[in-house]
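The complex appears here without one of its protein chains, the remainder shown in place.
On to chain A.
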Amino acid sequence: MSLWNSDTIKDVSESVGIISLNDDVAKNLAMDVEYRVHQVLQEALKFMRHSKRTVLSTTDISHALRVLNVEPLYGYDSLRPLRYGEASVGPAQPIYYVEDEEVDFEKLINAPLPKVPREVTFTAHWLAIEGVQPAIPQNPTQAEAARLSEGTPKGSNATSSVAATVGNNDGTAIKPLVKHVVSKELQLYYERVCSAIMDEGNDTLRSAALSSLRHDPGLHQLLPYFLQFVAEKVTQGLRDMFVLQQMMDLTHALLENETLFVEPYVAVIVPSILTCLIGKRLGDPTTFDHYTLRDYAASLIGLLCKRFGESSHTLRPRLTRACLKHFLDPSKPLGTHYGAITGLASIGGREAVRVLILPNLKLYERMIRPELEEDTPKKRDAQMVVEAIFTALKQLEDDDNVHVKHENGNGMADEQQREALARKIGDIATDRVWRSGRRGLVKAILDAKAGGPRVAE
């Protein structure tokens, strides 16, 4: 009848020396205990409310007891959450108890003082100016706001999971999961995999971890955590080529896993990959292995677009825009340009090369020429960029190959053709294309002239 079990009362009475307690008495006492507990809770809730908290703490209980004129319970502080232990007395009969650790006085006294907590400070910003919320970092973005308005927030202290912080790229916000319970096993797995991947010395373990990610089913719960891990590591380890490589490997493995439903998380994946593609300085700038990373990232981006470009209409344009912006920005280092060009080529394929790269090449040449002619350390970089342009241009050729064969005989003389080409894409690129000796490509480039919206020069 009452929630409080009268057996508990009997146990307590035995502990204070009353051996045989009448059943009726125990029952009545149990009911009264329940009422008193409610009473304490009612008062404690008031203290919680006035403390503007949404979680009841032990201090609230002790204040409530004080108000009710009851001796408070000693030994509970609210500095850390209470830890409950579980013991079982029989099948499906768990008993919960508060872990009561022993404190060694000697140690306690000699322990160094804890760090002084940081001082309470305040910052000011405009939440709204004449009713309009300015888009500044202090205010949540529109997407966040939309998400906030959707679910009724459970309060300040509700544990929010990582899944709650990612938004679908279609703008339809994911409902924040109130609580994301990840089983112990999965947590362990997550930790193991992360440490294995970050382990530079152990190749076999690393590849085993990646292959597990690639094939194992049932990892879906961990997906947001892995993606967050990637995002964190990428932002923290921009100078560490190994970390970046590993993160791209990890992303790739996740994308490959057929049992994972990656689509809602595309928006979270993209920033990390873009960073590896068009980041300003990746790894050690004196070496050239960041180009391989950029190539890798470019192919990943291409994969993303292929898989999710259909379902999300804005994904491809957004990525293209980001790459194009970096390509056309002369203040960016050449490495970024390299990434942007390869990225564009792999995102948009032939069409992107024709419409976005080709018309801008002549302009771009003006920028890159000084680097090529002077014998500076940047020369290698510039050459890499030219290679990237050439690779991108090669895409134009593929389909037209067939026609080229029999059109070869007629048409313009070589010199004329070369001139036309130079007019179109500038001398440097012409040089490179000419050197390759691919007539078909030349033809393709020249043909590409017609049509296609041209980007303003």
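What we mean here is this: contacts are C-beta pairs under 8 Å (C-beta built on N, C-alpha and C of every residue); 3 or more make two chains touch, one makes a residue touch a chain; residues count from 1.
In the analysis below, contacts and distances are computed from a predicted model.
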Chain left out of the displayed complex - its UniProt protein name, from "Elongator complex protein 4", "Alpha-1,3-glucosyltransferase", "WD40-repeat-containing domain protein" or "Magnesium transporter": "WD40-repeat-containing domain protein"
Residue of A:12, A:56 or A:182 touching the missing chain in the full complex: A:182
Touching residue (missing chain; options A:126, A:242, A:261 or A:288): A:126
Touching residue (missing chain; options A:63, A:233 or A:443): A:63
Candidate in contact with the missing chain, chosen from A:46, A:214 or A:418: A:46
Interface residues of chain A (partner: the chain not displayed): 1-2, 28, 31-32, 34-35, 38-39, 42, 46-47, 49-54, 59, 63, 67, 117-133, 138-140, 142, 144-146, 148-150, 152-162, 180, 182, 187, 190, 225
